[in-house]
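Presenting chain A:
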Amino acid sequence: MSSAPVISLDRVTFRFGQFVALADVSLHIGMGQRVALVGSSGAGKSTLIRLMNGTLQPTQGEIRAFGQELSQLKPQRLRQIQRQIGTIYQQLHLVDNLRVIHNVNAGHLGRWSFWKALISLVVPLDLPTATNALTQVGILEKLYERTDRLSGGQQQRVAIARVLVQDPLVILADEPISSLDPQLSRDVMELLCQICEPSNRSLVVSLHNIEFALRYCDRIIALRHGRLLFDAPTGSVSNEMIADLYRL
Partner candidate 1 sequence: MTKPASRFFIAPSLLWGLVGLAAIALSLWQAGLFRQAVFNLNGFPLLWRFVVASVHPDVSRNLLDITLRASLVTLAYAVCGTFFSVVIGAVAGVFCSEVWWLEVLQANHFRYAGFQIIRALLAFPRAIHELIWGLFFLNIWGLDPLVAVVAIAIPFGAITAKVFSEILDETPRQPLLALINSGVAPLAAFLYTLLPQAFLNLLSYSFYRFECSIRAAAVLGIIGAGGLGYEILLSLQSLRYEQLWTFFYALFFLNGCVDFASAALRTQLGCASRIDLNAHHPPSRNRQNSHRIFGLFPIAIAGVALSFWYIQPDFSKVWSPRSQQLFNQIVQASLPLDFSALPHLMPLSLETVAMSVLAIAIAAIGGLLLAFPATQNFFLLSRVLNRYRGDRLLPHVMLATARIVLLLCRAIPAPIWALVALYVLFPGILPGAVGLGLHNLGILGRLFAEVIENLEQPPLEALKAGGAPDSLVFLYGVLPLTMPRFLAYTLYRWEVCMRETVIVGLVGAGGLGRALTEQLSSFDYPSLGVTLSAFLVLTFLVDWISATVRRSLRASS
Partner candidate 2 sequence: MKKLLVSGFLLLSLLPLAACSNHSSPSSSANSAAQAKTFVTGAIPDQDPEKLQRLYGKLSSYLEQELGVAVSYQPVTDYTAAVTAFKVGDLDMVWFGGLTGVQARLQVPGAEALSQRDIDARFHSVLIANKNSALKPMRDAQELTNLKGRTFTFGSESSTSGRLMPQYFLQQAGVTLTDFKGQAGFSKNHDATIELVTAGTYDAGALNEQVWQKRLMEGKIDQSRVEVIWRSPEYYDYHWVINPSVKQRFGEDFPQKVQAALMKLDPTVPEQKEILELFGAEKFIATKNENYAQIEQVGREIGKIK
């Protein structure tokens, strides 16, 4: 583990009403790490990601990002922290009747003033950043297309381009490849690694598929029924551990 952690959870529990989604989870994400979150559906992966980016607040325990405890922050300050945490969701999370350019530019919203954002809705601003991001994800030609006309894989790339524009220190990705075919899944995972590696960004990606986790990540965090099952470097994850994870 390198330097100070970018995100750390200390004995975090999260409940939806009576249902315990996460119980007593502690972990640290370090700078430049590529972390896979694995576990079956309902294990608490999405909840964990929403806790890390400040969308949810823990029922118990503490979450710190860049040394700040999220639940203690005023809205203004929280937003400043959130700018450094980019999240990629499944394609549902794009505003699909806006054009691609606006969804990509939404990465700027943490920094832009209201008026700048308003003007940009009419005449898109800061075009170079957006074209640059879309070139990186390989769909520059879709710049002015309406988002809902894009295929699932293309929409996922738009979401990645948005995060590129946001230019955060940490990227969280919630099941980014769950609805894609194997070839597209490989492309998207490679893309995620590509955009993290050179800038030493941290990547936390939740995955259904353990092979992808083993192949692209250097650390695996496994959740089972809301509890931390194991948290180990990829090299030390054994077949028994994996079998245990998916045991019914």
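Basis for inclusion: all candidates are chains of the complex that A comes from, given by their letters.
Throughout what follows, a residue touches a chain if its C-beta (ideal position, glycine included) is under 8 Å from a C-beta of that chain, and two chains touch if they have at least 3 such contacts; residues count from 1.
Keep in mind it's a predicted model, so treat the numbers as computed, not measured.
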For this session: Determine, using the touch definition above, which of 1 or 2 touches chain A in the complex.
Result: 1
Seminar exercise, completed: Within the complex, candidate 1 is touched by chain A residues 50, 53-57, 74-75, 78-83, 85-87, 89, 92-99, 101-102, 106-107, 109-110, 112, 114, 117-118, 121-124, 127, 144-146, 148, 162, 166
